[in-house]
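Working notes, structure below.
The complex is shown incomplete by one protein chain, all other protein chains being positioned as in the whole.
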Amino acid sequence: MGAPTLTKLFKIRGGVHPDDCKLLSADQPIETLPMPELLHIPLQQHIGAAAVPMVRRGEIVKKGQLLARSQGAISAPVHAPTSGRIMGVGGYPAHHASGLSVRTITLKPDGKDEWRDNTPPVKDPFTLSPEEISKRVAEAGIVGMGGATFPSAVKLNLRKRYALHTLVLNGAECEPYLTCDDRLMREQPSEILDGVALMARALGVEQVLFAIESNKPEAQAAIAEATQAHPNITMVGLPTRYPMGSEKHLVQTLTGKETPARGLTADIGIVVHNVATALAVHEALHHGRPLISRVVTVSGNAINQPRNLRVPLGTPLENLIEHCGGYKQEPARLISGGPMMGQPLPSTRVPVVKGSNGLLALTQDEIQAGHEMPCIRCASCVQACPCGLVPLEMAANIRAGSLDNSVNLGLLDCIACGSCAYVCPSHIPLVQYFNYAKGELASRQRMQHKQGETKRLAEARSQRMEAIKKAKREAMMKRKKEMEAKKKREAEATAAAEAQA
Amino acid sequence: MTAAILIITALGIAMGTMLGVAARYLAVEDNPLVGEIEELLPGSQCGQCGYPGCTPAAEAVANGEAPVTMCPPGGKALVESLAEKLGVSVDLSDVDEKQPMIAFVHENFCIGCTKCFKRCPTDAILGGPKQIHAVFSDACTGCEKCVDVCPTECIELRVIKPTLQTWYWPEPSKAA
Amino acid sequence: MDQMEYFLIILSTALVNNVVLVKFLGLCPLMGVSNKLDSALGMGLATTFVLTLAAFAGWLLEHYVLTPLDLGFLRILTFILVIAVVVQFTEMAVRKTSPALYQVLGIFLPLITTNCAVLGVALLNVQQENSFLESLLYGFGSAMGFTLVLVMFAGLRERLALANVPTAFAGAPIAYVVAGLMSLAFMGFAGLTTN
Amino acid sequence: MNEAPLISGPYTHARSSINRTMGLVMLALLPATLFSLYLFGWPAIFLFITTLIAAMVAEAISLRISGRPSRPFLLDGSALLTGWLLAMTLPPWAPWWIGVVGALLAIIVGKQIFGGIGQNLFNPAMVARVALLISFPLEMTLFNPPIPLFSAQAPGFLDSLSITFGNSDHLDAISSATALGHYKTELSRGLSITDITGGTDTLWQLTTGTAAGSMGETSALLLLLGGLFLLYKRVITWHIPLAMLGTLALCAGIFHLIDPDTYLGPLTHLMSGAAILGAFFIATDLVTSPTSIRGQLIFGAGCGLLVYVIRTFAGYPEGVAFAVMLMNACTPLIDHYFKPRIYGRDSKGEPLSYAEKGGES
Amino acid sequence: MGTPVEPQYRKRIGYQAMLLGGFSTLATALLVAGNIATKDVIAERQREDMLASLSAVVPAGNYDNNLLENPLTLERPDGKPLSVYRGTRGNQVTSMAYEISGQGYAGEIRLIMGLDAQGKVLGVRVLSHTETPGLGDKIEVEKDNWILAFNGLSLGNPPREKWRVKKDGGQFDAFSGATITPRAVLKAIEDGLVFHQENNAALRQPPVINTDTVTRSGVNSYEQ
Partner (left out) sequence: MSSDYGRIAKDGIWNNNIVFAQALGLCPLLAVTGTASNGLGMGLASTVVMIASGLLISLFRGIITPQVRIPVFVLIIAVLVTLVDMFMNAWMHDLHKVLGLFIPLIVTNCAILGRAESFASRNNILPSLFDGLMMGVGFTMVLVMLGAAREVLGSGTLFANAALLLGQWASFMELTLIPDYKGFPLIILPPGGFVVLGFLLAGKRLVDRVMSNRQKRVTTPQDSATATPT
């Protein structure tokens, strides 16, 4: 309301207008969830290599203590959400559609919630160098909270390789139901902006655009007011349209520039971060608190009391549901994240992880699941796709098994936003086709890699065999020769002896 | 009528000369197809195709004697690339992809006879004489050669389990 | 006005009296080389080249050899001989000079000898007593008609390959039906030019 | 694990379905249909019902044979709509078997042997209409002027039964060519357009539908209304209809300017024959038209051009069905060559590149 | 293709040339022989064909010569040559037949028309047409009697203005739903009759008797 709109906005292609359903939880202030009985903290809560455990069974840890360190360039450490005793390091069902188990640290809270005290917070983080900021962000285990869970420090280091000029704060929260970013922006605008300013410093950019969709007027107002303290940060109101929050489309809306295919927004000088990430940066640098909890929207018509909860990482989902009064009715689907891009969950035992921004229990009526029919080529999906793809043809090719064709049609440019499947009157699970194909392609690539490897091995082996054979032959020849020489010598000797005789 | 015969004969001779000349001066060497195909094949010389190795298999494919679907280890991806190379169309739905398997040595029964080790075409089995042998999963192609030679029948092929990194959505039409 | 007439010859041979759909010539390559759009395009180009050349050669043979000597009964023999040789020569030449083009056209060239449209058009030219230029245009127009239908057909078949056709019809049978429906559609051009 | 099958998102869905789309199209057709049924009386009603029933029966039988579930496919409304549109293009007093044979051709040859809904390459109703026209030119070119239900000359219920189901020669006596057919015949005799019209206001007759023709030609105004309704409901987009009608009008306009005596004016072209029905209901058939916007514009323009060429220069008085079928045959090509531009790539599919990386703006 | 090892001589250009040349010789020789064997029979068959269609339009009792002998070649109004076959009795031309054509619905309709010396129609038959089966093909005598209605008519009978289909105010029936075809046939016949009238003199001149083979003896008779 009354929010200043900075520049003219640019149009993006496609997109859809799903019912945003945010009223269910938008007015619920963020509440802190009581500490559960047990925490299950997976070692992999981010994109990249899994963290390496640093604790052993039976060890007592303090809140914020490092539980597992990162390994490799793209990875993130994991910290203890509270103080307590390590019950074990082993397999536990992952927060993932597959229901597979992953290595997880199980922590039994001792109820004291005692902080470790070794990292003294810096007085004024703005005196830190950009390198130092991103180092601390990395140490705090901060990953992108907008869903991608990419280690944020890596993104903050992008200034080394790209000429950056703008940081965009992604407050679009374009997924229906989700209100966690909305609540954060309403409740902690100045903390967020502080984090933003730190990130801008780390990136070395002058201009910061804080983009918020127009269906969150209170958040817009709160941020607009807080920006008065930050002259280089500008609040921008966005039209409400899914997937406005996709970083490439967000950037296009703001600047009119398209990110090159297979490239990063940094290619055009822009880095995008989520608002919750900014808050985490603030917490890490001002208070020395690593990323150990996050805000989760619990919503959906099957939930008794939809809420926004601040939850320690590793809390089983059943605790969240219980805290929200349980089910109104048996949900038809239990989803992590928003209804457009979220993942179905195999059970309520799985823990909250760094990337969980929503837990939705949806009723049959909300899902609008229909019987799958053949594609009628209505082109709704073509019109809806924000990436200019032809989903129906990609899906048809995938169904017919010609994955290469679907790649030629642009499969790898698909951002899996789900707009196409949302509008499809035939209820075709288009996104699943694409996900399947992407996975299958990756698996084939692995196969091919392995084949190259085995080919090398096989060749090496046959060479070795050859060498062995040759060596044997040579040895034999040598022996033969030796024998002959010996014989000859003997013969000579005897001859000589005879001659002598 | 003799004129007719003469003229057509002349035409025939002229044409024949033309083709003869063309064949001489426009000759092209044999196609390098075999080599190219061999490049594509897995190269593990496992013999599952029914040919003694990948080179004979490549020759057979190039001569059209073997179908592009002949190599089980290559899977669908290989079929596709072969079909592309040869310009033929195949019905991929007929190629049922064998689930990738790897060998697994039951350590309790392994007597360290090294028979499997000698048999494995990709050196995927590690271990010396009288030691317990283990399978190096990244190198094993699941060719089953080691299974038969083991005197204690302690080698078994197992389906490779997906991990979070390798799991992906099933194809919708095949999903439950 | 003359130009108009030539235009009409091409139009009529390409659309109204389409070699494939109306005259029933060249059906085997239509069925054989229409699985992929790119191959179809290649086949169309190769055929266009050969057909025009055949019309040209046919006219020369007819007017300088067969008619003067009254050897009409040798027409088929000489035409097909010349066509076969021309095709084979072209194949060799293309293969040598442009391997890239050979990749596209090469495999089709031998097939063209047996494309009856090539001989058919040469013979029809004689039957209709076309002049030299008319013969060429007739050959070219027919080839354009062939290419047009072949390319459209290939497009349709590429879509068929992705469609859920009942097994009994999948593949060739449905392709024939589609050819039938295309032929039905082309009947709309009837009467476009009186020829 | 969860009992529900593992289906990937999105887990919310727009309230759209095939039934709804087809239902809306039928709703849009309803006013024009009712008006035409009124205009042509009982025989038209009988033929209409017969055709619809035959279409449904053909669909049911085909589904049974191919072993697919009948209920969802029968109830999706597409067979009914195909039958409906086919009936709209038949001479209203044609004998019953025309409708039945047409429906069988449309559903079986036009649709089901391709694998049913969504798989067909040609517009089923147009396949049937063209096949009928070529097979039974006599029955398919005998039209009658409108004799509204309950008017004095209108045949009674029983008479009508014999017109549709018996073999009555009733029609020959009152047969009358359609406007386009009349123009075509008379022009071929060398008459000029002013001679033919004789000064009567045919355009108005055509627009209000008081001229001879099939049900789908006689109420251009109501059909236009229905078309606008579909646009409003976003079942179709404006691209195909506008491109088709625009091209038709443009061609007609140019030739009419050159020689008004041998070439009909653009308005006559738009309002006569199946131009409106074709542009809004037939060329727009989702299954057989291109998917991209540019493709749809080209498709529409192609239809318009072919309609004009066939009407004006070729043998048939009306060319909508042929034009649509010809463009249907081009649809895969259009789809292949005119795809939307992919985000982040240029029109050739290469990734965009900015001259200086991270360029400043 | 799959020939294993080729002897060297086969690679020579001369070998290819001689091979193809040899086969050409053989082929031509065979065909020449075949041609000689069948030429006359085929010519005979073609004459029979012509005769068959002629006799359909010229009743047998009308003449005593061979209709195919001495055809007269005249120039049609459009400049193309037209062969007229004449039946004679004694030295008198009693009947004649020639080809006429009109532009039908879907293409040219070729007809053959027989007339007596006075220009009365003896018979008309369709030689070839491309009209719509079921509509325009009723002009074939196998399908309908319509074409027989012209027997006995001539240019003045009925009067010229009645040489129209009923729909155009004339006296002839048309087929329902297909007026174009009958119009075309009518026009062709009318044109043919006009042609007869205009070339009456030339047509009635008796053929030259003393030629013994079928030649184009009458070629120039019209010009004088």
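As written, the chains take the letters A, B, C, D and E, and residue 1 is the first residue of each chain.
One rule holds for everything that comes next: a contact is a pair of C-beta atoms (placed from the backbone, for glycine too) under 8 Å apart; a residue touches a chain by one contact, two chains touch by 3 or more.
These figures come from a predicted structure and were not determined experimentally.
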Interface partners of the hidden chain - shown chains only, full complex considered: B, C, D, E
Residue, one of B:Tyr51, B:Phe117 or B:Trp169, that touches the chain absent here: B:Tyr51
Listed residues C:Ile9, C:Val50, C:Leu66 or C:Leu81, member touching the removed chain: C:Leu81
Absent chain, residues of chain C that touch it: 21-22, 24-28, 30-32, 73-74, 76-77, 80-81, 83-85, 87-88, 110-111, 113-116, 118-120, 123, 167-169, 172-177, 179-181, 183-184, 187
Residue numbers in chain D that touch the chain omitted from display: 109, 113, 131, 134-136
Sites on chain E contacted by the missing partner chain, in the whole complex: 1-3, 6, 10-11, 15-16, 19-20, 23-24, 27, 30-31, 34-35, 37-38, 41-42, 45, 48-49, 132-134
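Criterion: only the chains that are shown with their structure count from here on.
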Required steps from chain A to chain D (each step between touching chains, minimum): 1
Common touching chains of chain D and chain B: A, C, E
Reference chain E; chain at largest CA-centroid distance: A
Where chain A and chain C are represented by their mean Cα positions, the distance between them in whole Å: 57
Per-residue multi-chain contacts in chain D, two or more chains: 6-8, 115-116, 119, 315
Chain A, residues touching no fewer than two other chains: 97, 374, 393, 399-400, 429, 432, 435
Contact pairs between chains, per stated definition: A-B, A-C, A-D, B-C, B-D, B-E, C-D, C-E, D-E
Interface residues, chain E side, partner chain D - complex: 105-106, 132, 134-135, 176-180, 183
Parts of chain E lying in touch with chain B, wherever the complex brings them together: 11-25, 27-29, 32, 36
Touching residues on chain B, where the partner in the complex is chain D: 169-170, 172, 175-176
